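Note that one protein chain is taken out, while the other chains of the complex remain in position.
Labels A and B are assigned to the chains in the order they are written; within every chain, residues are numbered from 1.
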Amino acid sequence: MSARKKTTIIAAACLLVSLSGSILIAQHVERIRPHDIVDDALYITSSKMVRRASLGFDGLMACIYWTRAVQYFGHRHFIRERSYNELGPLLEITTALDPHLLPAYQFGATFLAPAPPNGAGQPERAVELMYYGIEHNPENWRLYYDLGFVYYTELHDYKKAGEVFEEGSNVPGAHPFLKVLAASMAEHAQDFSTARLLWSAAYQSSQDTSIRQNALEHLRAIQVDEDVTNLQNAVTRFVQANRRLPTSLWEVVTAEHWQGLTVDPDGIPYELSFDGKVLVAHPDDFPFATLGLPPGYKPTPKFHTQG
Amino acid sequence: MASIEILGLEKTYMVGFWRKRPKRALQPLHLTVEDGEIFGFLGPNGAGKTTTLKMLMGLVFPTAGTARILGKEWTDPEVKAQIGFLPEQPYFYDYLTAHELLDYYGQLSGVPAKDRKSRIDEMLIRVGLTDVKGLQLRKFSKGMLQRVGIAQAILHNPKLVFLDEPMSGLDPLGRREVRDLILQLQQEGKTVFFSTHILSDAEALCDRVAIIHRGELQGVGAVEELTKAVQGKVEVVWQGTHVPASIKALSGEFHVAGETARTVVSESQVDVAIDALRRERLRLVSITPVRTSLESYFVEKLQHSQTTAGKSA
Partner (left out) sequence: MNARIAYIASNTFREAVRDRVLYNLIAFAVLLSAAAIFIGQISIEIERLVVINLGLTAVSLFGVVIAIFVGIGLVSKEIEKRTLYTVLSRPVRRWEFIVGKFFGLAGTLVVNTFFMAIGVFGALLYVAHRFSSGDSSILIALYFIILEFLIVCALALLFSSFSSPLLSAIFAFSLFVIGSFADDLRGFATLTHGLTRWIATGAAYIVPNFSTLNVISAAAHQQAISWQLVAENTLYAVFYAAMALSGAILIFERRNLK
């Protein structure tokens, strides 16, 4: 075999081995790299500076920052972090670079506003972001929805929420549910049906998996709250009628002439505590539920999403 | 034993931007160079001389054919230790000095460290480069660079030396020195293969020559053999302004200037011309060869190949 052929074979083999080697190692390194370094390496936090540094490639940089924002939140949520300090700046920089990157606003409304561990706990910042988005995208009704959403769910300012939904319903092409929501805000802000409407709207109108999952969890929680409220009312009626606590919820079912025992969205029956409180069997499965939780219960985040 | 055996080496390039067309740089070449010869590879520029050399050096890969150098396959890396190469218009690392360059080449050629320094000094003296210590090659003249090139070609005492246009860039004195050097190399038992388009050098030095034109071998043989068939031309000058009719008839080339007349005739016709002058009692001033016989052979061959090419084209 000529020297050249020998060299060719050895070099080709070397190429294949090192190619596979480098890919395998790269994958492994990804796993062991300390990710907080990645997260906190937002060296430039001023959107103006980033804009200048992008040298005109604003769109590309916006995409890069958006990708990072999603990864950042997803990763931290997965490892059950309790702080998301960089989410606000990331979203602000993204939208500063590209004010028309609509998914960023929706993401901000959903995950910037709620309190930790489900969000960054910065509802005012989220509101600012929404107003910025509306300013640059006045023909987009969805942003009004997101804004109203934040007022309703986190700030509990039902009057403002109503105003915003109303304004949004006037945008040409707006979804009819905005009008409905506006009306509900006025009188039935705290009704379960209103909340259900809000979260169903969120679920239907988003493409983003994490947002849909989030909405689904809220709908489940609303169901639990509603069930617990109804059950608790029934228990109260029973106590009034029989002057004693029911021994179990079956007694209540019989008294109310219901078809069967109410079950939670997972199909597990509710329970009655010894002191007459209605409880959900597995509170961990309903992270947003506010009723039916055992006393002294501290919620631990358990999303069904992947990291 | 043959130092070089070229067995059908050929090279076709694909030229053109979109649709590549083949361009034949070298037709299949068959050539043998014997041990201890000084062999001349002649041809005009673009004939294929450099292509052949580059293929033998492994710088360019032939489209077909093989070669043997010193009995081994020409691609065998061990062969390279025993050959030296001077490329046409060589470039060297201009940030090095002559000593450093030769040291580097010596290292690569496997010259043992203890011999290197003395060998380098020896070589530099031999090629006539004195007083160049510490001078970077970028400051060298063309002639000096050519000498360095020759030095690096023979530094490691190779058995076979390839020189591509060794005289280029040298003044007449330099060319004389290089000619002497080549003869010395032969006396040391080396084989020298050099390409040139200066025929007088080839005629003076070579045992055998090959002529190549448009990628095709036109003729090979010992210089005397080749020139035997072709006659040179001679210029005859005599006093007076009269040109005898018989001389006019010979070549038609004559010229009268002031008090002398001259004509150019072929070697075989010289006697006829002289007789004519004697008959007319004209005084002969000089008889001078105008073209060397090798040159005539060369030109004839080239013209022949031109016409053949013209016919087939």
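Here is the rule we go by: a residue touches a chain if its C-beta (ideal position, glycine included) is under 8 Å from a C-beta of that chain, and two chains touch if they have at least 3 such contacts.
Model, not experiment: these values are computed from the prediction.
**Student:** Among the chains included here, which ones are touched by the excluded chain in the whole complex?
**Tutor:** A, B
**Student:** Given that one chain is not shown, which residue among A:His28, A:His100 or A:His282 touches it?
**Tutor:** Within the whole complex, the residue contacting the unshown chain is A:His28.
**Student:** Among A:Ala3, A:Ile79, A:Ala115 or A:Ile268, which one is in touch with the chain left out?
**Tutor:** Checking the options A:Ala3, A:Ile79, A:Ala115 or A:Ile268, the one contacting the hidden chain is A:Ala3.
**Student:** Considering the entire assembly, which residues of subunit A contact the chain that has been omitted?
**Tutor:** Touching the chain left out of view, subunit A contributes residues 3-4, 7-8, 11-12, 14-15, 17-19, 21-23, 25-30, 32-34, 37-38, 40-41, 43, 63-64, 67-68, 70-71.
**Student:** Since one chain isn't shown, list which residues of subunit B touch it in the complete complex.
**Tutor:** Residues 54, 57-61, 77-78, 80-81, 83-87, 90-93, 95-96, 100, 104-105, 107-110, 149, 152, 162 of subunit B touch the chain absent from view.
Keep in mind that, in the parts below, only the chains that are shown with their structure count from here on.
**Student:** Within the complex, which stretch of subunit A touches subunit B?
**Tutor:** Touch list, subunit A to subunit B: 2-4.
**Student:** Per the contact definition, I'd like the list of subunit B residues that touch subunit A in the complex.
**Tutor:** 73, 75-77
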